[in-house]
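The complex appears here without one of its protein chains, the remainder shown in place.
Entry: chain A
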Amino acid sequence: MNAPVKIETTLKDWETDQEVRWCPGCGDYAILKAVQRTLPKIGADPANTVFISGIGCSSRFPYYMETYGFHTIHGRAPAVATGVKLANPELDIWLVTGDGDGLSIGGNHMMHVLRRNVDMQIMLFNNEIYGLTKGQYSPTSRVGTPSPSTPRGSVDAPANPCAFALGSGARFVARGFDVSKKLPEVLIAAHEHRGAAFIEIFQNCIVYNKDVFDDFAAPKGAEDRQLWLEDGEPMLFGSEKTGGVKGLRLNTDTLSFEVVEVADGDWQAAGVRVHDTKNRVIAHLLAELPFGPYPMAMGVLYDDPAPTFSDGMIAEREAATKGKEANLAKLLQSGQTWTVDGTAQDPV
């Protein structure tokens, strides 16, 4: 993030005149609206905002934002965005990528933009499928996913985007999903974080992987299946109406979470853990909580800022240029030189 001056805008100011070309019912529409709602809330300046994307359904995003936009090539958006940020650190950059773009063909760049901590918001739309190429399984598809390229179901283990981000050194990792009302809050938190902020957004591909996230994203029973994390708040989910409030307790012997019942709202008695967004180890546990026995951890899993790449580059440049004069004529004459006079007989 980087918006020193807050600008008054409305949702309409962020819409382009372009016809949105996603399939009707695609989760991308909801994410687009969430972003367009979020930007006025944070006082972002459209002229100072740049959306950069790779290739895939999600990567059409920039065309629908009335900001600067760069639809690059498959997987390379993090590298392009790194160059944009280094050339002008004042710009507020949003990266839009998908599970194929960001973790398969562009996995290498994703790792490096995170470890370098280049200041930008990275929205990875995870629909667990290649949509734009008509439905092949992706690096986040669950084992057994049938697709044109895996007619008998996929056999390789999927990648976990948040675990990948943490493993790459990300200093901000969050989760949300397309139609969630809480998505703008997650986006705002990401924007407030200085450095690379990684947000996995589960996104429903209604054509090739319809409702694949319904097990936790469907409104019915959502309370039991989603754990919304808040810094300094206990890790609670469920409700009295749906069969009881539950919480996560850390078993320090096995270094793993256990689901515990919370009676009468006394989470302390149940030993429920309070979320600390600066605890990297806990963030790893939350990212890898197996869904089913556990709820899906949502919201800000980890947020612990560190020096950003552009800050480091600027400081390095200042140190390197301190007291030095940029005199091209002198530079050209550097090294050992000699002169030839008019008669060229006496080199010095």
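FYI, a residue touches a chain if its C-beta (ideal position, glycine included) is under 8 Å from a C-beta of that chain, and two chains touch if they have at least 3 such contacts; residues count from 1.
We take it that contacts and distances are computed from a predicted model.
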According to UniProt, what is the chain that's been left out of this complex called? Choose from "Acyl carrier protein", "Chemotaxis protein CheA", "2-oxoacid:acceptor oxidoreductase subunit alpha" or "ABC transporter permease". "2-oxoacid:acceptor oxidoreductase subunit alpha"
Have a look at A:T9, A:Q36, A:S58 or A:T82 and name the one touching the chain we're not showing. A:T82
Which residue from A:L91, A:A174, A:A189 or A:V300 sits in contact with the chain not drawn here? A:L91
Of A:T9, A:Q36 or A:T67, the residue touching the omitted chain is A:T67
For chain A, which residues lie in contact with the unshown chain of the complex? 16, 18, 21, 46-48, 50, 52, 62-63, 66-73, 76, 78-88, 90-91, 108-109, 111-112, 313, 316-317, 320-321, 324-326, 328-329, 331-342, 344-347
